[in-house]
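Removed: one protein chain of the complex. Kept in place: all other protein chains.
Coming up: chain A.
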Amino acid sequence: APFVLGAPVSLADSINRTYNLALYMQKNSSVLVQTYLQYQGSPFSDPGFSAPEIQLSSLAPAAVPFTLWRSLGDGERLVQVHRAFSALAQHLQLVSDDQADLNPGSSVLLSQLAAARLRAQGLMSNIACAITVLGVSVPPEMDTLGPAPFGASVFQRKCRGYVVTREYGHWTDRAVRDLALLKAKYVA
């Protein structure tokens, strides 16, 4: 849930708190993708597995050219992160459902996915708060998945889960960078 209304929140406080949450998420994000791959069988579970060519059209990649990233306005910067984590939260729910079918016995993986989703939502709420304090309107939550959840093959689901957990890590890194930039600007 977004921050309690009524109590005025300073931008510095909001950014600082959001930054700390992102930093905390960053510590766990690499564990998530590794745990995820471990349960998907070879070649996913092979050591050093990486498939950057696999992307999801419904999930915007975190990577962005530096100059473009640097020139983003504060509001736009936060809106992008907000949009990404909104999408990630939905995708993580999808991946949780997929894995409940594929690996119903792997409570470790399922709990990590659930935790990641909750953190994504938490970060989203915090960013929404910061956006509000900046005076920018918070983008409405959209259905980013489209018809993707239906009719995907098991292999596509596995790949989708991989991309989601991987991008969760990338976006967490990006969020830390974005918030660090804002922190430097707004937090004394």
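Assume contacts are C-beta pairs under 8 Å (C-beta built on N, C-alpha and C of every residue); 3 or more make two chains touch, one makes a residue touch a chain; residues count from 1.
As a convention for this text, contacts and distances are computed from a predicted model.
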Tell me the UniProt protein name of the chain this structure doesn't show, selecting from "Probable D-lactate dehydrogenase, mitochondrial", "Leukemia inhibitory factor receptor", "Exostosin domain-containing protein" or "Serine palmitoyltransferase 1". "Leukemia inhibitory factor receptor"
Contact with the hidden chain, among A:14, A:40, A:58 or A:125, goes to A:40
Pick from A:48, A:65 or A:151: which residue touches the chain that isn't shown? A:151
Among A:31, A:54 or A:142, which one is in touch with the chain left out? A:54
Could you please point out the chain A residues that touch the chain left off the display? 39-44, 46, 51, 53-54, 99-106, 151, 153-155, 158-159
